[in-house]
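The complex is shown incomplete by one protein chain, all other protein chains being positioned as in the whole.
The first chain written gets the first letter, and so on, giving A and B; residue counts start at 1 in each chain.
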Amino acid sequence: MKLSLGGRAAVMRSLIAAALVAVLAAGCSSSGSTSSSTASQKVKLSFWSWVPNLDKVVAIWNKAHPDIQVQVQVQAGGDAELTKLLTAAKAGNPPDVAQVEYQVLPTLVSSNYLADISKYAGSLKGGFPAGIWNQVTLGTSAVYGIPEDAAPMAFFYRADLFTKYHLTVPTTWAQFAADAKKLHAEAPGVYLGTFSSADPGEFAGLTQQAGAQWWSASGSSWKVSINSAASQKVASFWQSLVASGGVNNQPQWTAAWNKGMNDGHYIAWVSDVWAPGDLVSESASNAGKWTMTALPQWTAGASASGNWGGSSTAVMAASKHQQAAAEFATWLNTSPAATAALAAQGGIYPADIAAQATLAAGKPPAYFSNQPSFYSIAKQLAAGTSQVTWGPDVNVAYSEFTTAFGTATTSKGSFLTPLDQLQSTVLNDMKKSGFTVQAAG
Amino acid sequence: MKDPRDRTAPRAAPYAFVAPAVILFTLLVLVPVGYTLYLSFQKSQVSGLGLGAGARRQVFAGWSNYTSALADPAFDASLLRVLLYSVVLVPVMLGLALLFALLLDARRVGLQRFARISIFLPYSVPIVVASLLWGFLYLPTVSPFTTILGWFGLSMPDLFATHTVLFSVANIGVWGGTGFNMIVMYTALRAVPSELYEAARIDGASQLQVALRVKIPMIAPALVLTGVFSIIATLQVFNEPITLSPLTNTISPVWMPLMKVYDEAFTNNNIYAAAATSIAIAAGIFVLSYSLLRLSNRHIFEGR
Partner (left out) sequence: MALVRLEGAVTQAPPARKDLKQQRPGRKAAFPTAILLLGAVYCLLPVVWVLVAATKNNSQLFNTFTFAPSGSLWSNIGALTSYGGGVFWDWMLNTAIYAGGGALLSVAVSGLTGYALAKYRFRGRSTLFNLLLAGVLVPPVVLALPQYLLLAKVGLTNTYWSVLLPSVISPYGIYLARIYAMASVPDEVIESARVDGCPEGRLFARIAVPMMVPGLVTIFLFQFVAVWNNFLLPFIMLSDENKFPLIVGLYTLLNRGSSAPSLYSLVVTGSLLSIIPLIILFLSLQRYWRTDIASGAVKQ
């Protein structure tokens, strides 16, 4: 039976309508957070993070909270996640909760992508070290994230190889340089560490230890002093080491570097308290052979350190379930069950003071079975890390660092020139965006 | 005689047929390009410390995005670098493709079927995977060449040094693209009528002379087309350096022009600068390829 012309058109119209509805429904149901809920309806939260085994930690929450279910969406790493977070937030469909590194918080806040959860989480202030709490409030009365981990820098070394090469464990940078020189003379392919342009966060942390403050704010204007005397001191120090061959210039976290760490071509590592999580998979055969201690100091007897990384759990401004999200974020970073699981499964050293004390009283991580005091040392280091203020264009600074220092680390030339270049790029970038900003010595 | 298409062709049908393409093209190419053009004349302005709500506005920026892009020394360096990259890669790749195609077409050459399949195979390997694999082959500590060269008492050269890294990246492009272009040229060669070869051979020409005097001129259109498309593609190089960048200090995040667009848009969160840079690059590529096509059209086609 043939349909009449009008009938056929009507069928076509309803088919098209059905198809459109199907497409849009398929689209809407799988992007970002779900529709709004009434009090008794289940809330589904999406959570972007790169922490390994995080789904196991979140499973604990999901079991205990059937009304608020959290789904983890695994990301490749901090940088990759930030890229997608910025894009998604710009488009208006970010996740509800995201893992956000401390240095990136101002960037997200200045674009108004993060929710202020001070009314849900303001009371948590006393549970975290002041320097870390400051990084999530940005010096204001708002709270932009719950601190997850503390990341003070530390020095790791292979005690057995230090003995083999007759070196003393350095407590000052001068000693470090002397050790490097001796090692290079004795065994040219073996290094105390590496310095490459791929890790601006490490360099920033080292300058913090020397007292540098790359960004500072007073009133409504910013000051940028990346090439201050303190930074120059650190830059020149590493320049001479790279130039003389005392340290290598290999980027970290590459196949070649992993191999070197594994087979003893690197006998020390200037790193951070989150190293155990890395070493477990990088250098599994060397478990129990690495020891952690404080960073070498500029002045003998001091106990300064810097920050390298560390992240918080933030609630995105576009989320429709900010209270539930804040509740989850609080649980993740302060409850004993969650912090213990994060430490054990994810290699996270928690920022929560109570959690730090619990860990210090317990056993060391499996990889550092040779060092029972591992977590006590970590606690001390966390307490001593310097305060840091991050500016609104850290990602510009880090990207420029990689570009500017790339040539210098390869050609083993001056590190002061790229440092000046970094200062001027960051300054100009902020000026162009309309910030009131000045250079400071 | 009247064109039969005019007499009986219904008016509406062609428009209906091209409608899907037109709609998709408009939505997914024209509109984004137009939006990018619009964004390139805007910028973001902050007030105060720039934190919190209402701190940022989008304002008109005039030509400032373009001037700062073109005045950036790193960007200018990347433009020169991509031209050098193209000049190195395209002749090598097309030269090899032509050589292999001629050899596949020649008489008394062995292993032709095996070589044809093998050389075409890299086309099936995604660029990201190919960069990964070659990355492993370049790194001294994990590369087999270190061992092999060691047998001859040689050491592995640093393929990521400042003066070698361009060639190392170009090698990946040559490896991936030669096979495809070889097949295009080979099929063009197969369509050349055999009478031309017979005539030349009877006159006593060697295979080499036949190749140079007869075959290459006959497939000149294919050579030109592959040349122009290859140049356009190499000027847009992106996947290989992005994959290799974390492995070495010598490939900065803005090493090639399109990497700068990515860096600005996705790392620096500055879509306005990225928009201006990408419009500038696209305009440059367009002018270059249009001139190349005009030039080759005049010489190759009008001369015949």
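Basically, a contact is a pair of C-beta atoms (placed from the backbone, for glycine too) under 8 Å apart; a residue touches a chain by one contact, two chains touch by 3 or more.
This structure is a prediction, so every number in the text was calculated from the model and none was measured.
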{"item": "Per the touch definition above, residue among B:115, B:149 or B:205 touching the missing chain", "value": "B:115"}
{"item": "Touching residue (missing chain; options B:184, B:251 or B:273)", "value": "B:184"}
{"item": "On chain A, residues whose C-beta touches the chain left out of the figure", "value": "23-24, 26-28, 30-32, 48, 50, 52, 73-77, 80, 84, 87-88, 90-93, 95, 253-255, 258-259, 262-263, 277-278, 281-282, 284-285"}
{"item": "Those residues of chain B which, in the complete complex, touch the missing chain", "value": "3-6, 8-11, 13-15, 17-18, 20-22, 24-25, 27-29, 31-33, 35-36, 39, 96, 99-100, 103-104, 106-112, 114-115, 117-130, 132-134, 136-137, 141-144, 147, 175, 178-180, 183-185, 187-188, 190-194, 197, 219, 221-222, 224-225, 229, 232, 236, 238-239, 243, 246, 258, 261-262, 265-266, 271, 274, 278-279, 281-282, 285-286, 289, 293-294, 296-297, 300-301"}
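Everything that follows uses one rule, which is that only the chains that are shown with their structure count from here on.
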{"item": "Chain A and chain B, separation of their C-alpha mean positions in angstrom", "value": "36"}
{"item": "Footprint of chain A on chain B - complex, ascending", "value": "43-56, 64, 68, 74, 136, 139-142, 161-162, 246-254, 263, 266-271"}
{"item": "Chain B partner contacts - residues on chain A that touch it in the complex", "value": "79, 83, 86-87, 90, 106-107, 109-112, 138, 140, 142, 196-198, 217, 220-222, 249, 251, 253-256, 259-260, 392-393, 395-396, 399, 402-403, 405-407, 409-411, 432-436"}
